[in-house]
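Before we start, here is the structure in question, set down as structure tokens.
Note that this complex is displayed minus one protein chain, with the remaining chains in position.
Going by the order they are written in, the chains are A and B; count residues from 1 in each one.
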Amino acid sequence: MKNSTDARASGPPVARRWVNFLLGGGVLASLASFLYPAFRYIIPPSVPESTSRSVVAAKVNELKRNSSKIFQFGSKPALLIRTANDEYKAISAVCTHLSCTVQYREDLHQVWCACHNGLYDAEGRNISGPPPRPLEVFDVHVQGEDIIAARKA
Amino acid sequence: MPGLLAGLTQWLDDRFGAAALQEFLRHKTIPLHRHTIWYYFGGMTLFLFVIQVLTGILLLLYYRPTPNDAFESVQYVMTQVRFGWLIRSVHSWSANLMIFTASVHMFSVYFLKAYRKPRELTWVTGMFLFFIVLGFGFTGYLLPWNTLAYFATKVGTQMGGSIPGVGKWLLMFLRGGDEVTGATLTRFFGFHVAVLPGLATIMLAAHLLLVQRLGMSVPPSIEARIAEGREKSTIMPFFPNFLLRDMIGWYAALGALGALAAIFPWELGTKADPFAPAPAGIRPEWYFLFMFQTLKLLPSKVLFLDGEFAGILGFSLAGMVWVAVPFIDRQVGFSRVTRIFTGLGVFALGYIVLMSALVFK
Partner (left out) sequence: MGRIKKVLGSSVVLFLALASPGWTETKDSCVSCHSTLDGALGRPAKDFGSDVHHQAGLICSDCHGGNPEDDSMDAMSPAKGFRGAPAKAKVPEFCGKCHSDGSYMRRYNPKLRTDQLSQYATSVHGQRLKKGDTKVAACVDCHGVHNILAVSDSRAPVYPTNVADTCARCHSDSHSMAEYKIPTDQAAHYQKSVHATILTDGDTSAPTCTTCHGNHGATPPGLTSVANVCGTCHVFFAQLFQKSPHGAAFEEMGLPGCVQCHSNHEILKPSDEWVGVGSKSVCITCHVEGDAGYAAAQKISEDLAKLNQSQQQAENILATAERTGMEVSSARLELSQSNEAIVKARVAVHTLDPAEVGKLTDPGLKSSAKAYEAGTAALHESNLRRKGLGLSLIFIVMAIAGLALKIREMESKPRP
């Protein structure tokens, strides 16, 4: 029974070894270069969810009462307010007038836009000045140590 | 190492009777002649299909099939998941490459008359596979839920609706409703990852079984030359000679896919907005362009038929004739009639290429 990979091969044994090395090495190396990305792919990234739907806004006890924090929600700024009544409110910080970033005024207990003096309440409702529409309101959940802001369904 | 391999083979043989299969494969041969190169394309298509399944399974780990999340999940894969850009771009490019190689395979089989007796069913199962592959392309295209995909699906399913009688039902079945909505996405996802893979597996099993049973066909022109003694009948063992050559092709395809993914990554586009007007210049993917252009050129009424319906009817009839070719071209050997069928094939190919090119005019 003659086998094609018989010892009676043509060419010096050295050349045969090189060919085997090239073939084996090439195949193994290329396989590694395919499997490596696949293995890294199946491990979930550190941010398990797309940040355009929900995001961790702050840690519990990070904010004092009647204070606020700007956090990133997707590609836009958002505002987390801890009111004087110890409630958390999360609203978009993009002013509905000309998209400036609004801020929480601790003296007024209201949300103020420095560009044209627009005013909103802590629920995002536009109260005075140029803003034509209220600010988008997000749902707030406390999960362990995290305060999570999520887009309303 | 060889001892280990032999031991494993023996172990499998004791349980599966694998030795008989091994013997069979060892005897599989490939005819060598000037058209041998076309024999590679079937295996190439199968290889790319395997790539699709593997990358598709990986994408399934992160994809979400709802309008709220689909686009974002693809964006997530592209930007946050390590090598997600690679997997996704390979999947999209390989899909196109596969449809291309499947088309080459189909036309080469046609022109080399490999569909003749006893290979009629191989042709038929192959054609079903081709339609399944086009179905994969159509359903998969919607899944990223971007503007292009949304409107291409709208137009594509609209064409189904113009068929009188079943049209309305077909439209509702495809869209999961009157319009293209989240219901359509869910449905297309189900088709793409469950229904079509199931059908493809069955068809593929039948197709491959037939190929192995019946061996590789030799084109009638070559057979004639051999009969006349102008050429010698030479063969090459499949294993390992042809397989090694196959592997060169597959490696080259892998290299091409990697290069395409890195240099021409598949675009994300913009998220679909059903209430926005369709952007100018909307058109389907390249493999549907010839149908798209034909329907554009048809007048609103052909004889007593609605123009769009006439076009679809025309393509359906042509498709049916194409599938039935082995039962129409039943002669043995090479003759003038063979040339007529070759001519028809050239016309079909030319029509497809011309119509596709005209879209860009």
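Convention: a contact is a pair of C-beta atoms (placed from the backbone, for glycine too) under 8 Å apart; a residue touches a chain by one contact, two chains touch by 3 or more.
What you see is a predicted model; the values in this text were computed from it and never measured.
Across B:Gly190, B:Gly269, B:Gly314 or B:Gly345, the residue that sits in touch with the chain not pictured is B:Gly269. Checked against the full complex, the candidates B:Gly140, B:Gly160 or B:Gly258 give a single residue touching the omitted chain, namely B:Gly258. Remark: the omitted chain is touched by one listed residue; of B:Arg64, B:Lys168 or B:Arg245 this is B:Arg245. By the touch rule set out above, chain A reaches the unshown chain at residues 2, 4-5, 8-11, 15-16, 19-27, 29-30, 32-34, 51, 72, 74-77, 94, 98-101, 114-117, 129-130, 132.
Residues of chain B in touch with the missing chain: 75, 78-80, 85-86, 88, 240-241, 244-245, 247-248, 251-252, 254-255, 258-259, 261-263, 265-270.
Criterion: only the chains that are shown with their structure count from here on.
With centres defined as mean CA coordinates, chain B is found 37 Å away from chain A. Touching chain A in their complex are the following residues of chain B: 54, 58, 61, 68-69, 72-73, 75-76, 80-84, 86-87, 237, 240, 251, 254. By the touch criterion stated above, chain A contacts chain B in their complex at residues 4, 30, 34, 37-38, 40-45, 47, 49-50, 52-53.
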